[in-house]
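Only one protein chain is missing from this complex, and each of the others stays in its spot.
Up next is chain A:
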């Protein structure tokens, strides 16, 4: 009887340890990395809240759910995938650029690094941002890329983390009626204890074009 139960236990153990082979796949280990660019230069974007997404599709399967790829605030994205042929496309209406749903075919074997060219409505150049106890001053150049675009608003933003955008901030001031070109703004931050108490402080400016769902940003400036 004892031998029987020993054999039985052994059998159970063997089944437990060996059972999981047939229906499991290895994790994907091919790496797709890329950058969203304009004329080869990476764009500064909102990198939090899954705000900017690309979609990867693969043909030949029953289901057509896209794989969402989230873009960071420096315009860089990456995804771990299986080898194969993918179609990369921006999400409809998403991003501070002209909506373009042309697909880009990506052949992934081991790894791939790609550049996804888009046409942003605006770019922010030459940003100079300074913060005193009572005021935030920003001067920068809004470069018009799409001639027909108009500006919805300019945002001056301070954050106590290095994630700085329209949602992640301790201070945000919206300014409307702005034209492209060299501009300079000052915002009153006196009395904002979130700002004065922040151990680290990062600043950024953003420009939201009319009709776009996301703003284009400047690079991030560390204030303290």
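Criterion: a residue touches a chain if its C-beta (ideal position, glycine included) is under 8 Å from a C-beta of that chain, and two chains touch if they have at least 3 such contacts; residues count from 1.
Just so it is clear, contacts and distances are computed from a predicted model.
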**Complete:** Name check vs UniProt for the chain missing from the figure, options "RagB/SusD family nutrient uptake outer membrane protein", "NADH-quinone oxidoreductase subunit A", "Lactate utilization protein C" or "ABC transporter permease subunit", returns "RagB/SusD family nutrient uptake outer membrane protein"
**Touching residue (missing chain; options A:74, A:117 or A:213)** = A:213
**Asked** Which of these touches the unseen chain: A:63, A:109, A:179 or A:199?
**Response** A:63
**Fill in**
The listed residue (A:29, A:92 or A:113) that touches the chain absent from the view is A:92
**Asked** Contacts of chain A with the missing chain: which residues?
**Response** 49, 62-65, 91-94, 150, 152, 166-167, 169-174, 210-211, 213
